[in-house]
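Could you have a look at this structure, given as structure tokens, before my questions?
Only one protein chain is missing; all other protein chains are in place.
When the chains are written out, they are named A and B in that same order, and each has its own residue count from 1.
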Amino acid sequence: MNGKLKNSLALGLIAALLLLGMGGCSSKAKDTAATQAKDEIVISVGAESTTGYDPCTGASTYLFFNGLLGFDKQCNLINDLAGKYEVSPDGMTYTFTLRDDVKFSDGTPVKAEDVVFTYHTAQQSGSIVDLNVIDSLKALDDKTVVFSLKKPYSVFAHIVAGIGIVPQHAYGPQFSDKPTGTGPFVLAQWDKGQQMILTPNPYYYGTKPYFKKVTILFMEEDAVLAAAQAGKLDIAMINPQFTNQSAAGMKLVTLQTVDNRGVNLPCIPESKDADGKLIGNNVTSDPVIRKALNIGISRQQIINEALNGYGTPAYSVCDTQPWWNPETAIKDGRVQDACAMLENAGWKDTDGDGVREKNGQKAEFIVYGRTDDLQRYTLAVSLSNQAKPLGINIKAEAKNWSEAKALARSTPTVFGYGSYSPIQIYYTFHSDNIGISTNNQASYRNPTVDEYINKALYTTNLEESMKYWRLAQWDGQTGFGANGDAPWLWLVNIQHIYFINEHLDIGAQRVHPHGHGWSIVQNVNEWTWKSQL
Amino acid sequence: MMANPIAPKKLGRLANIVKYLGANLLKIAILMILVCVGTFTLMANSGINPVDAYIGADAQLSAEQYNNIVAHWGLDKPAGERFGDWFANIIRGDMGTSLIYRKPVSEVIGLKFKTSLLLMGTAWVLSGIIGFILGVVAGAYKGRWPDKIIKTVCLVMVSAPTFWVALLMIMFFGVWLEWFPLGLAGPAGKMADEITVGERIHHLILPALTLSIIGISGIALHTRQKLADVLETDYVTFARARGESGLALIKRHGLRNIMLPAITLQFASINELFGGSVLAEQVFSYPGLGQAATMAGLRSDVPLLLGITLFSALFVFTGNFIADLIYGFISPEIREGKVQWTT
Partner (left out) sequence: MDNVMTVPVQKKRLLALNRRTRTLVMLAASASLLVAITAIGALTPETSYQADFAVKYQSPSWPHPFGTDYMGRDMLARTLAGLSTSVLVGLLAATVSAVMAVILGIAAATLGRKADNLVSMAVNLMTGVPHIILLMLISFVCGRGVKGVIIAVALTHWPNLTRIIRAEVMQLRSAQYVQQAVKMGKNRWWIARRHMVPHLLSQFLVGLILLFPHAILHEAAITFLGFGLPLQMPAIGVILAESMKYLSMGIWWLAFFPGLLLLLLVLLFEALGDNLKLLIDPHRAHE
């Protein structure tokens, strides 16, 4: 080929690259300038929602909606859209009266018919919103709604707190992408796969936001880190593996969560169910093994290894929640006690391979982590390290989540729970739930515990229900806590870790529920610059 | 009065082309139907629980709500009936609702495809141009060192895993040199309409370059071979004897002959391009159709996965069809009706 042609091509390529390099540089400078603007912030707090923001199909109330009830900073129930509510003595009728000053972001007042519409739509949506306990509901007048339940249900108030109210006149097929609600923010723009832009709702009845524009970006974890270090983000959710990094002008903040990770330990011996599916586990069905694991491993060590130190030990599904029984917080890391317990129960290492046996059954089993969540697999690996000194051989494997869930009744799997409602206790530990969907994966059955849970659910008094929830965990002699039957091995409450602009004040936060980093936006309307305080 | 001797011949040629194209279209239609049947049957027999995709990772449900969901989405009907429903809808253009996005599958595909199109289109053009140039150079200098270098480079390009090359690109140009951004389709924090064309291009370069690598080697090697063949023919020898040489020689005698196979190969490379974009989009967090396919597969979103399979098959068949179209109009054999049109 002609030398001239080659030369011009090369020159052209270099020129193009230079131009674009410069273009890239200048946009970097512009971005930094933008985020310094006083009333705008840019944050990245987790994966983009693929289902959108429609409360009728299960979207949470963050940012755009309010439920009839809400939660305070200690996760207790408080009034939200409903100025007041009453529960009939038999616990089957709930009457909510709306506040006078609540309006949707388009200015229209919230009426009782909007509430009725919301609940009816949710009932027919075929989604995860479970309103099967409602018999009927109707609007008595513009401001009053009455719910009739099929039976008393103490967690009904929690359910209500989770359902944002949508406007009947503005609801349609596109609603989940363009929601209209009563919350502090309006979704001004949503570029799928890239970002969301929020602006304040002028009609919000609560604390009005300081920031006039909140941009939420969706990026991969490593891109988030890079962006934070480049000064492009005011808040960046960080993977615990990256905590040894630093970002100029930002400080590392860890927020407590009830977002836990634990492993179910099947309580029944191996067998086949009616459909021929394998259930039960011959090793974990021995209560001594479960107890030994619970007291023998060091949760703090697991946190140090798998979570880079960012987490707190978990002893139940609901640590720190109002219905938690603190007596379930056992002392762990007691390797000798655990080994003694196992020896006395007949689990001895007779062939010197480091793994105990009893009646020919080796103390080994598989624990599944998810293939799409490296953290769970790492937890399983770390757990396996902890179990070795006890003479128990745990094999950590990763499995695709649908399959792992299907096999969970026979193979211990790492699950994550933690919410603002005690209903999780019912789904996880009540014997009625054995074999239903992925509930009660440990196939746990304790009639005393069932009693307490029933009482807790069907009592008409919220306060009393709390008492029963705690008794179910430990009543002095038995319970599903780690100091009782220990059907689960709760490991950690992860912490949600963020790089936060050191001048930004995010106010007081409720403990975060399961759901990765998004929970930090629960009070965006309260955020402000420290200099303003 | 003599009938115009030229006209019937022209008509005859046109008829042949139409026959040829018609047969191709029919072939495509049959293939699409088979793809539908095949993919649906695979899905139906897979033992996958579609409710799972729908209720999310850690949701807990009561038995009642579980049955509600099954009934609502028609997941309890027998496979044959579900296929019938599904196929009837497909014909009407309704590919069902995506379980993950809770939107019509056709809408999701439309949206994602637009994003992918820019990426794939750029890569396609790039690979065609670069591949062609490299092929011409290699063919012209056959046996000598430019040829050897290009052949080696092509071999390495074909043997290297695409996603690894993508990772290297990010490491080198993104993290180390910081010339290009690490992902996405536009700079973070900007309103969609404020993103300049320059910025779009800036974000597009690395993924497009990575993706184009797949196609370069095929075109380069093919072009090289064809040019080498042409350069050994008699008329080129004759032209050389007359004193023509270098670029002028190639331009005059070589290019036209080798351009046609190159273009045809280009269109046939759409298949590989699609596959490569799945990998490139994953590495660069580029929100296109490839990424949607990966998500659909990982999260058991059956309608979306089926829809994307159909769409991509259609896309590839169309690419092949266009290649055949070009051949049909240009190739004298087909014009004369001498070629059997079913391959």
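Here is the rule we go by: a contact is a pair of C-beta atoms (placed from the backbone, for glycine too) under 8 Å apart; a residue touches a chain by one contact, two chains touch by 3 or more.
Since this is a predicted model, take the numbers as computed values, not measurements.
Listed residues A:400, A:431, A:478 or A:509: the one in touch with the omitted chain is A:400.
Contact with the omitted chain, checked across A:91, A:181, A:280 or A:369, is made by A:369. If you put the hidden chain back, the residue from B:75, B:130, B:149 or B:167 that touches it is B:167. Of the listed positions B:35, B:118, B:149 or B:260, the one in contact with the omitted chain in the full complex is B:35.
Residue positions on subunit A in contact with the hidden chain: 220-223, 225-226, 239, 241-242, 245, 304-306, 369, 371-372, 374, 377-378, 381-382, 385, 396-400, 403, in rising order. Against the chain not displayed here, subunit B makes contact via residues 27, 30-31, 34-35, 38-39, 42-43, 45-48, 155-156, 159-164, 167-168, 170-171, 174-175, 182, 271-272, 274-276, 278-279, 282-283, 293-294, 297-298, 300, 305, 308-309, 312-313, 316-317, 320, 342-343.
Keep this in mind: only the chains that are shown with their structure count from here on.
Each chain gets a centre from the mean of its Cα atoms; for subunit A and subunit B, those two points are 40 Å apart.
Residue ranges of subunit A in contact with subunit B, taken from their complex: 1-2, 5, 17, 20-21, 23-24, 27, 31, 34-35, 42, 44, 50-52, 54, 57-58, 125-128, 130, 132, 176, 189, 191-195, 197, 215, 217, 219-220, 222-223, 226-227, 232-233, 370, 372, 400-402, 405-406, 415-417, 423-424, 427-428, 436-439, 514. If you check the complex, the residues on subunit B that touch subunit A are 48-49, 52-66, 68-69, 71-73, 100-102, 111, 115, 136-137, 140, 175, 179-192, 198-199, 201-202, 205, 246-247, 285, 287, 291, 295, 298, 300.
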